[in-house]
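In this view, the complex is presented without one of its protein chains, the others remaining in place.
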Amino acid sequence: MSTIAIYARLVRLQVRSQLQYTTNFLMSVLATFLFTSLDLATILVIFSNIRTLGGWTAQQVLLLYGAAASSYALADMLLGSLDRLPQLIREGNFDSMLFRPRSPFFQLLASDFMLSRGGRLAQSIIVVIVICTVYIHIAWTAGAILVLTVAVISGAVILGAVWVAGACISFWIEGAGEFVNTFSSGALFVTQYPLNIYAQWLQATVTFIIPIGFVIYMPTSYLLHKAPIFDMPSVLRLSSPLVAGAATAAAAALWRSSIRHYRSAGG
Amino acid sequence: MRRYLELSIRGYRRYSSYRSAVIAGLFTNLVFGALRTAIMYAVFAHSRHVGGYSLNQAIMYVWLAQGLMTIVQMYGNPEFAMRVRTGAIATELTRPIDTQGAAYATDLGRATYHSIFRGVIPVAVGVLAFSLPLPSAANWLEFAVSLWLAATVSFMLLFAYSLSAFWLLDYRGVALVAVILMNLLSGFVIPVSFFPPWLRTVAMWTPFPSIIQTPVNIFTGDLVGAAALRALAAQALWALTLLLLGRALFSLGRRRLVIQGG
Partner (left out) sequence: MSIIELKHVTRLFLVHERKGVFRRERRTVEAVRDISFSIAPGEFVGYLGANGAGKSTTIKMLTGILAPSSGEIRVCGKDPFRSRREIAYHFGAMFGQRMQLWWDLPLIDSFDQLHYIYRVPDDQYRARLAELVEILDLSSFLKVAVRQLSLGQRIRGELAAAMIHTPAILFLDEPTIGLDLVAKERVREFLTQINRRHGITIMLTTHDMADLERMCSRLIVLADGQTVSDGPLDELFGAYKLERTLTVDLSEPCESMIIPGARSVSVDGPRQVFRFVAQDLSSADLIAQVAARAKIIDLTLKEPDVEDLVRAITKAES
């Protein structure tokens, strides 16, 4: 059985086990749903006081938020287990994954799959759909819908790649893993709001260095006919899939070299 | 009395061993403080006053909230319910100590530790980086009292809802709802003054604003004189109400334990 198939099988087993405790599961989904809504509530409260934020109206920011949250939720569902890595290394349980003749990466991903993270995904997708259909007055052609869908999926991949890169720190510096978690949740926060409200240096960082600006801001600002930051041409603003591909390649290389380091320098 | 002091000291010591968690936590405070400040700049781009605050006050609010966050356990305390439950069982074995009082004493120790190691730095960043004013002498005293009351209200709330562990197999749902409500209605994610009027009314009928909004407003000088005293009284009232609620739930729960046989 291929490694991907084994991964899928283990996920299926965990889902089945989680669904057995139905009330628990539903409560977790509801809780995740509500927790995610805090960000939504924040935006709504802000806009009960002002009309525009960085030149974006409430509905536009909500679209941005919904799309960013959807990317985050998708990435969280697939790669949420990465959070466990610092603890696994510390307790020596990561070594158990190295005993096996399979990729430790997929073993790690499958180690803590939680279906209840879907609550987050459900909430953000609902927001996006409601906002788009009711409030956003742009022509929702097939092209526009495609751009948005591709943006959300590429965004999830970019976020995932950034998280993998962050997780790799645990292989190099002991105890640094916990710091990375800050960046993951910080990343969600940053991408919910239009980037042009941030200081120049932050805009540059999230566009060129850790490309989470491409998660949602670039394609969405294009769809909403907003002026581009850094005078970026339209073509580049739609290049999330390419950025996703490059980020994945970089993250994979970093992971491989981190494992090699872990095995050479000593766990 | 001395026993409670010992418990407080033990509570303090217990948390002082988590040094690396403190550094990671402070880092989170700094990152989010910075991000939320950026949001505030954008919010105030077109108006000098929003929700009754000036930009400077709003920024100070952000950093104070980050400083207070750990002191008032904004994200709850996962092991707490388990300890309350075992505390109750221990009391059953006729150890002459009051569970709520003991837990409170321990928690004050923790809160002291967090005040020093998680509270000071974010507030200092706000004050130094943004040249924000500090409270006057009288206000400092009021702030200290308000901070203590805020931590107390938060603790009594935590104690009360942790008791749901007596009745529900999985109390985590209750805990999570409480945490979510606290995050929103205390003014932690966004000041209560920014709320639309209807939501502000809802919040005022809950103990949550006493946990963040009140101490922050006293610090920034938004609440002075009689208004400040009224706010402190409100905090005290909530603390007392939740304390009594906690005791009532506790004796009910213990009775249930006895009937069930632990």
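Lettered A and B in written order, each chain numbered from 1.
The rule we apply is simple: contacts are C-beta pairs under 8 Å (C-beta built on N, C-alpha and C of every residue); 3 or more make two chains touch, one makes a residue touch a chain.
A quick note: this is a predicted structure, and the numbers were derived from the prediction, not measured.
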Partner chains on view for the chain not depicted: A
Full-complex contact with the absent chain, from A:N93, A:T149, A:Q200 or A:S257: A:N93
Residues belonging to subunit A that touch the chain removed from view: 1, 5-6, 9-10, 13-14, 17-18, 91-93, 95-96, 98-102, 263-267
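Please note the rule applied: only the chains that are shown with their structure count from here on.
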Geometric centre distance via CA averages, subunit B-subunit A, whole Å: 30
List of subunit B residues in touch with subunit A within their complex: 20-21, 24, 27-28, 31-32, 35, 38-39, 41-43, 45-47, 50-51, 170, 172-173, 176-177, 180, 183-184, 189-190, 194-196, 199
In the complex with subunit B, residue positions of subunit A that touch it: 23-24, 27, 30-31, 34-35, 38, 41-42, 45-46, 48-54, 175, 178-179, 181-183, 185-186, 189-190, 193, 197-199, 202
